[in-house]
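What you see is the complex with one protein chain gone and the rest in place.
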């Protein structure tokens, strides 16, 4: 079932429900941003691994804006899917939906894009299958992925320069 | 000591060392992005709370690019400081430095900016002290914070629209 | 949206993906039964709370047989749904499917039934909506729930006697 | 001390005390069923490993009925012992006793039986020592183990059929 | 059962078995000292709470020397009991025994003394029952507790001075 040349978006689709526990919250009883980001990364990683059938490492997370807060006792629903593949890397679209179990009401809390790189056991990059977008939404995200990728590559220059400046300053 | 009108950047500076444990890593023995993002958020939150002396909630995380990977047994050093305050919100600059304990070598892994909002126990926003930048680096980050903030506000429009579209589609 | 008299099975359906981490495994690198049972209970609890829109507490777990083992790096997919309601209690059917991310292959690992009771904040029992089974599978599980419930009630006598014997022997 | 042909029940007896912490509880402040099942499995596994002096994997957990609930701040006492061995598998009897530290009062919360299989590092099954029951209770549980085992084997047929049906339906 | 004037040592005796997991170990596969100290404190706290039937807070831990190391897959057995009470405080004796599950062999890893103070919900100290030592070992530990207590009180002076010096230096 692995090693295929092309895969649909739905084949990588991953869904996680997490009940917000006291240990996930700050002293105000609301879910901490960092805990949610941990869950988001795990959900995105499963989508990336489902698409690539290899190991996958987080390379970039685009800006995350949290809309409102999530309370202890609510459920967080995470949904991730690969939007497009670029030879050895994949863009994953992810959204976070909070659910109030007392009322059944749901609301969007965050949505962002990740890029993951596919690697083998030694960390060398590996090619990944192409993505076949099917619905209108999938096709739009597929097209726009190109532009988001350019923005990331530009930004990657900045951080690499910073890393080199850091190296120089050590000695 | 709390409730002051202005504070230096150094007063909010927060430092965390974390030894990377097997439970923090994926099957390749490298630190998972999501675990690191959890630590980053906690370090940024401490800086925000030190500056505001109130509760603080994560509102935005700018794009994060990971440079290289961190292995089990290495130490991650996190450094955060408030770069600028905007009435009830704060921008926090954060960088992540990996350290190899066998060789003593250090390298920059990531750097990004967070925005936090100061709130009271009921979640109502509260004004925060102004920031006094002192060094050249602090002054540059203070100046540039304005532009980063505009980019965030623009992006906030997009996610709020998405959230409203999500609400409509539910019914 | 809450407080409805009748709900379909699909409205309570809950899905969780969990990546098996080293901390979830024993020294053989396979998922520990107890960790999996913890995840199963959380997934079943979300289904119960979605159906009842109240608090829900685990009362019974029927026999669980594990088919084969799950390895670190595989994904566990949990699926739960309310099969039938009995005034203040609900039966939840749950199955566990392991997924090999290298090959995409999936296999059934376990399936069992839980009963949960709906309670308010003080722990008093509350009535729950009736269940409307729609598919053939849902209708079969709905019918058979009666018999499984009888078996549980019979068994409940045994444990209550044991508890009383324990009380007497203390003094 | 290992590799013996026969062992008493007492040699495998395992005892665990766990203080119920907020992180172990749901929003009602009572111990979650899934957390307790995790602890139960660990306690049973230690008894199985003590008897077999090999690795041991959970194969079956019989029905668990929870009597009442356990609150944060109470102690859970778990007691497990091997009741009988069947060539490469062992039945473990386990009971859970809650203890109120303010009053010293104890009460039985659950009791069930596990079966574990003894395996070597590669997962191949290994023979285990026979069990020598000594007290009247131990002798009764030893005798009844035969019948419980038959019930499990019958049930094992059902789940194996389900697993095969799941396999067929995938292709 | 609570509120008694005198209690035997055995009434407070607490036993915990913990299977050492990868997450409890450092990169060498041996149990980390800090994880073990966490378990030791929980076991001692249960003994203290059993004796006092109130809340109990750790005040002092005497020197801990670790004899050898404990490996992943071994079991740690912790045993704690109140050795003597001093109005509102208790001394708890604790020892740690490692057990190799492959051979059944056990070895002493550490032994030390804790002092806990009994407090009510607001943190005010409360009187605790006296201790009745019964065996020769219990009687010896009861007698020697006096001397250990003097050493602790002397040491308490040092740390309190340090704390005050720290306060002064802040302003």
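Chains: A, B, C, D and E, in written order; residue numbering restarts at 1 for each.
One rule holds for everything that comes next: a residue touches a chain if its C-beta (ideal position, glycine included) is under 8 Å from a C-beta of that chain, and two chains touch if they have at least 3 such contacts.
Note that the structure is predicted; figures quoted are calculated from it, not measured.
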Which of the chains on display does the removed chain touch in the whole complex? A, B, D, E
Which of E:19, E:42 or E:101 sits in contact with the chain that's absent? E:42
Out of E:15, E:64 or E:132, the sole contact with the unshown chain comes from E:64
Taking the entire complex into account, which one of B:28, B:43 or B:82 touches the absent chain? B:43
Touching the missing chain, which residues of subunit D? 21-23, 72-73
In the full complex, which bits of subunit A touch the chain not displayed? Write them out. 22-23, 25-27
Give me the subunit B residues in contact with the hidden chain, please. 1-2, 14-19, 42-43, 45-46, 49-50, 53-54, 75, 99, 101-105
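In this text, only the chains that are shown with their structure count from here on.
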What rotation angle superposes the Cα atoms of subunit B onto subunit D, in degrees to the nearest 5? 180
Where the centres are mean C-alpha positions, what is the separation of subunit A from subunit B, in Å? 18
Where in subunit B do residues touch at least two different other chains? 22-23, 26-27
Chain touch graph shape: choose line, ring, star, complete or other and state it. other
On the basis of the stated criterion, which chains touch which? Give every pair. A-B, A-C, A-D, B-C, B-E, C-D, C-E, D-E
